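The block underneath contains the structure these notes are about, expressed in structure tokens.
Left out: one protein chain. Kept in place: all the others.
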Amino acid sequence: MDKKIGVAELYSEYANKAKANLNNSYNYVIDDDENKLFIEQSQQRYASGDNLSLDGIPLGIKDLFCTKGIKTSASSKILSNFIPQYESFVTKQLLNSGSIFIGKNNCDEFAMGSSNETSHFGPVINPWRSKTSPDDDLVPGGSSGGSAAAVAEGSCVASMGTDTGGSIRQPASLCGIVGLKPTFGSCSRWGIVAFASSLDQAGPLTNCVEDAGHILNAINKHDFNDTTSSNHKREDYVSEIHEKMEGKIKIGIPSDYLIDVNQDILNQIENTKKVLSKHEIEFIDVKFTTTDFALSTYYIIAPAEASSNLARYDGIRFGVREDGESLDDIYLNSRTQGFGDEVTRRILIGTYVLSAGYYDAYYRQAQKVRRLIKDDFQRVFNEVDFILTPTTPNEAFKIGDKLDPISMYKNDIYTVPTSLAGLPGISIPSGLSSNGLPLGIQLIGNYFKEKQLLQLAALAEKELAFNE
Amino acid sequence: MVIGLEVHAQLKTSSKLFSSSPNQFGSEPNENVNFIDSGMPGMLPVLNYGCIEKAIKTGFALDFTINKYSVFERKNYFYPDLPQGYQISQFEFPILTEGFINIDADERQKKIRIERAHLEQDAGKSIHDIDPKYSFIDLNRVGTPLLEIVSYPDLSSADEVVNYMSSLRQILMYIDVCDGNMQEGSLRADVNLSVRKPGEDLGTRCEIKNLNSFKFIRQAIEYEFQRQIEILENGGTIEQNTMLFDTSSGETRAMRSKEFSHDYRYFPDPDLLPVNITQEQIDKIKPTLEELPHEKLERYINEFKIEKNISKIIISEKDNTKVFEKMISETDVSPKVIASWLVGDIFAYVKENNFEVLDLLDRTKLIMDLLKLVSEDVISNKAGKEILPKVLSGEGNPNELVKEMGLEQVSDTSELEKIIDEALVGEDENIAKFQGGSDRVLGYFVGKCLKASKGKGNPKLINKILIEKLQK
Partner (left out) sequence: MSDIDIKRISYLAKLKLPLEKETFYANSLKDIIKWVDNLKEIDTSDVKPLHNVTESTESIRADEIKKDNSVDDVLNNAPERANNFFKVPKVVE
């Protein structure tokens, strides 16, 4: 950042936009007063030249990260009064790197959704408008829809999201920005409101690949308090991001991902192939055998874990308590009135697939297929270094358009398999649809290959020249 | 009557099973609670290795198979004392499987097989008796590590159950895994009981929950047994039920039957990865295992030559053995003599005065001084018993007390000879009787001499000198 730009000026430029909340992308914007000290300290560090890696950078934070002393609702009524007394591991790293939080970004309730329409605080509006019907409010994607919209509208430099089955990559694609889901176990889940513990992963939504690298440098750390946090060696994800990658790169394109895909989407893949081919990159057709089963697997495992993770919301120790004559009534009323329709639906699915008589047929079977999916990726990664797919099967759609849950769930068809396998994936903008709406491509790397993945993404970003 | 027991033993660790909060009884409400314990959003469990060590020690002590691979699963149910809405427990892959204990049953040993033992979290506590309309929740106990030890239905009487439970308690206390304090709930039993006629299939069982004293266990079993028999004799059928034991009435009653039966929906906790224990870790724990009760018993009998029934009394409580073993290490008085004093007058005193056995630990030196005086005939056994209460209550040291109370025995031969000579004056008739073969007269003379010495004469010496003189 330029030394001459004042931290306070930068902050108010973004904060003022956030306060206007044009697209409902914030559940809560932090008071200027509360940030005053952070701004001053940051400015001082710049003055003395010992500024930190993200010093003074205004960030949005998905309202799923617990932030000490700052309302954290998971966009749910049941947590709408909750003020954590602790700071999530990831947001703590961001604070330690000097960044300043603008506010808490709207998201789908408990991160369950692909359009940001399930939020208790109302839907987020995609800053983009279709050429053909510019009056329609479009969805930003979800569940990190508020984060994606906030970055796209320019009310924060970047935002922290979480991705369980595509919740960073899919909204990034629909809002024309970059979204990175790191390898499961890279960034601690400690202090993030849990949706599906074996899948949830924090990651950045940014304007460019390099910004994603900067944020990854800050948050990608081993955390002893998250048993699933990996203690592999972390790298510098930025310093060599624009350097030429060593050797010949092989990118697999799964043919089974491209059946029944509309022309706009196919064009993204074709175009990416074209612009990257002039580099030492070879494209190879690959085929997965488990793609057809990934969504089913996901929609058993994620709701099963969620049904249990959300049992703690009962109106007894925190959150909104609804009146009741007996204790049991308090439980029932707080939960029934506190959760929205989609959350209720997923709790019911999860309860069903874990219940006696169905556990083996659904939950256990899904866990087994999950292994097959993981193995399927490993087989493909024996042949190629990266995988290229569309991020989403379609462009941003109209708010209220997809009422049927299954057609909503199908939005995540390209992102869910990666999540089940725990692999890193990044969505970068690749072009516009015939309606003039942004579309993205997804690049998938092998475990903990974020450094190489970001190098490739930066190259693709440059060649695709989306921002120009 | 067919009975299986599920015993919950709280593990004696510093911190909780999945959080670093203190594992401590009797603190102020919610004092030992952190964000993990209170089930706050985003909080994650981290396993305490201390609990694994305690489980492995139990594995050695109860001859379990120690499983290198075990998995923590979530048991899902709603209760205000259960902040997460689930209990983290082990289900499909417990840490210990197939162990056993030998218990005393009708003068012989009976082997009680144990199906499994698994680690799990304890729940909090609600207090219902402060206010007529409200309950108050204290989460201090949340997350306390428990080892649930599940026996096969090998028990067939209340006596056997009590013997099994006390053997189990004894062993767990010996190996420092559990403090055994049943009043504080450190050890609780769920009793699964059914009845069957000889040769017939197992009947429907009822589970009586959370019994925390031997008395209640016995009462509950006897009541429940009668209840089931009565139902069957009247042509009824037993409904499978979870029962509560009412400690004031001594009766069992079914818990309010819920609209639907429970379905705990166990599944592997996605926040926790499977536990993989190495052989190296197991090997490291083995040498830390303390001497077990039955090993001690054999040693006391064979090495110390202490009678079996006295040995049994000492080993019944680990605290007893601590005191006893400290005593024998501090003196050359024979262990056998110490043992009989300990289970006799010393324990009687402890009981009468509401002492703890461990209170004796800082008095063993004085007690040993006293026993030494007795064994060296400085004072009589009777005098020793007289001094003991004063020594135990800290009123002084034995040597001073003997002098103060004037209880020192006269063992000075010349002094005793004088007394004896005086006693024989004018006893010619009795002396003749003795010499004529009447032993009874000897007792008379000893008594007379003791009286003349005001009880301080050493009876053994008096006896000896008397015989010498009389035979002349």
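Every chain is named by a letter (A and B) in the order it is written, and numbering of its residues begins at 1.
We adopt the following convention: a residue touches a chain if its C-beta (ideal position, glycine included) is under 8 Å from a C-beta of that chain, and two chains touch if they have at least 3 such contacts.
Remember, predicted model here, so these are calculated numbers, not experimental data.
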Tell me which of B:Met255, B:Ala348 or B:Ala432 is the one touching the absent chain. B:Met255
Missing-chain contact among A:Tyr26, A:Tyr46, A:Tyr237 or A:Phe293 belongs to A:Phe293
Given B:Met1, B:Val275 or B:Ile462, the one touching the chain that is not displayed: B:Val275
Given A:Asn271, A:Ser355 or A:Asn435, the one touching the chain that is not displayed: A:Ser355
Using the document's definition of touch, tell me which of A:Ile70, A:Ala148 or A:Ala366 contacts the absent chain. A:Ala366
Which chain A residues touch the hidden chain? 81-83, 85-86, 184-185, 198, 224-231, 292-293, 295-297, 299-300, 307, 311, 314-321, 324-327, 330-333, 335-336, 339, 344-345, 347-349, 351-352, 355, 361-362, 364-372, 374, 405-406, 421-422
Hidden partner sits against chain B at residues 13-15, 20-22, 28-31, 33-35, 37-38, 46-53, 71, 76, 78, 80, 126-128, 131-139, 244, 255-256, 259-260, 263, 265, 268, 270, 272-276
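In this section, only the chains that are shown with their structure count from here on.
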Taking each chain's centre as its mean C-alpha position, how far apart are chain A and chain B in Å? 57
Interface with chain B, chain A side, in the complex: residues 65-66, 72, 74, 79, 82, 84-86, 88, 189-194, 196-198, 224-228, 304-305, 307-308, 310-314, 316-318, 327, 331, 351, 354-356, 359, 363
Which residues of chain B touch chain A in their complex? 35, 38-47, 74, 76, 78, 80, 83-86, 135, 137, 263, 265, 267, 270-273
